[in-house]
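Notes for the one structure printed next.
A protein chain is absent from this complex, but the other protein chains hold their places.
The first chain written gets the first letter, and so on, giving A and B; residue counts start at 1 in each chain.
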Amino acid sequence: MSNMAWIFISAMVVNNFTLAYFLGLCPFMGVSGRVDTALKMGAANIFVLTVASVCAWFLNTFILPYAPFLRLISFIVVIASTVQITEMVIKKLSPALFRALGIYLPLITTNCAILFMAISQTNRGYNFLEGLFFAFGAGAGLTLALVLMASIREDLVFAKVPAIARGNAIVFIIAGILSLAFMGFAGLLSA
Amino acid sequence: MSGEGTSGAGSQRELPVMSGHVEVPSWRLLLTLGIAGALAGLLIVFVYQATQPRIQAYKALQLRLAVSEVLASPSRWDTLYVHDGALLLTPPTDVDAGSLEMVFLGYREDGSRAGYAIQGAEAGFQDIIELIFGYNAETNTVLGMKVLANKETPGLGDKIVKDSAFVAEFGGAETPLAGVKSARATGAANEVDMITGATISSRAVINIINHQLERLGPMLNAYLQEAS
Partner (left out) sequence: MPKQTTPGQDLTRGIWRENPVLIQMLGLCPALAVTNTVVNSLAMGLATFFVLFCSSLLVATFKKFIPHEVRITTYILIIATFVTIADMLLEAIVPEVHKALGAFIALIVVNCMILGRQEAFSSKNTVPRALLDATGTGIGFIIALFLMGGIREVLGYGSFLGFPLFGGNYEPWIIFILPPGGFLTIGFILLALNWWERRKAERSKSDLPGAVAVERAA
């Protein structure tokens, strides 16, 4: 059980997908202007990550041992389909949520975090449960990074940012400082 | 994807610029994807066949070099397979040999045993650390240690590879290993000085060796008993 805890905490803060592995930067730079949007994007990501983890586990266990070189293609097809299906499900169940998420959902397909999660899960040989904890931790970490950046950017509007730094430059520098802060989690829950 | 198709859109003509006004039949969509998928698969298989020999040769070479290093250049070694709680010289026929854990038993030129080479991998500070170590089961000592793969922090954790003094600590250390911070070393034979500023990575290396020996120790001794 402590292994699961390590996997979760490691994916969430110690090796945060955005601040340590640079994944999910497209939404990180684009979406993180407001906290509520960030939370929604994060939630969508957690859902897709979890489903993708289960699918990757099925593929790895039953199909891919016969054709390991088709791993990448099958993962990406599964991810694209998952996002498509998620979109349709949300549209049916909650049109309001669908409208709120808008364009963010299709963007998750090109979110490197999902693919990286599937590949890491494979490389590290996680079983079904470990894969789930990993996906959940990764999603939680993505959401955490998004929300932190969003709250900082909400306040940044009122700050005097030098002209040369306005736009993406200041966001990257803030991200660098956040990443530095997250390095403090290193070693959490290790032996 | 459109469910109904018109009879239009011949197979070779370009679709009109205002796409969306001409319905493309679903079979055409699936056919395109199917053909694209098949061609893609063929291409990948071709490159796979062409590159695998080189890739496997490199991996085998790396393993040979690693075993040779931790057992101080033995003249030959046997590959032993771990199966059902025992070490076997020949893999059981009903199991895929590639999926079994392997342990190597080295021999010197004069025929005496050089020791076991055992691989292990566990989570370190940043990510998984993979290593191989040499072990003399008769005297319970580690012969050498080599880190095969790690993603530890450059300049700190990666000293488990770069700090030759740390690596040398493992030569001749008695098992089970005990990691100590250098200030508190008492000089016992089983102590390994951990790297200052990289205690977690150091401890991970020590744990890998101890855990592997806990698990495999009885099997290693049993095999030696049988052999003599």
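Side notes on the structure shown:
Quick note on the criterion: a residue touches a chain if its C-beta (ideal position, glycine included) is under 8 Å from a C-beta of that chain, and two chains touch if they have at least 3 such contacts.
Please read these numbers as outputs of a predicted model, since none were measured by experiment.
Across B:A149, B:A165, B:A188 or B:A227, the residue that sits in touch with the chain not pictured is B:A149. Screening B:I44, B:V82, B:L100 or B:A222 against the full complex identifies B:I44 as the residue touching the chain left out. Although one chain is not shown, part of chain B still touches it, namely residues 1-2, 12, 14-15, 17, 19-20, 24, 28-29, 32-33, 36-37, 40, 43-44, 47-48, 51, 54-55, 58, 149, 153-156. Panel shows chain A; residues 19-23, 25-26, 29, 69-70, 72-73, 76-77, 80, 106, 109-112, 115-116, 119-120, 123, 163-173, 175-177, 179-180, 183 of it touch the chain omitted from the view.
Note that in this section only the chains that are shown with their structure count from here on.
One finds 27 Å separating the Cα centroids of chain A and chain B. Those residues of chain B that touch chain A in the complex are listed here as 40-41, 44-45, 48, 123-128, 153, 200, 203-204, 207. Chain A makes touch with chain B in their complex at residues 6, 10, 15, 69-70, 73, 124, 186-187, 190-191.
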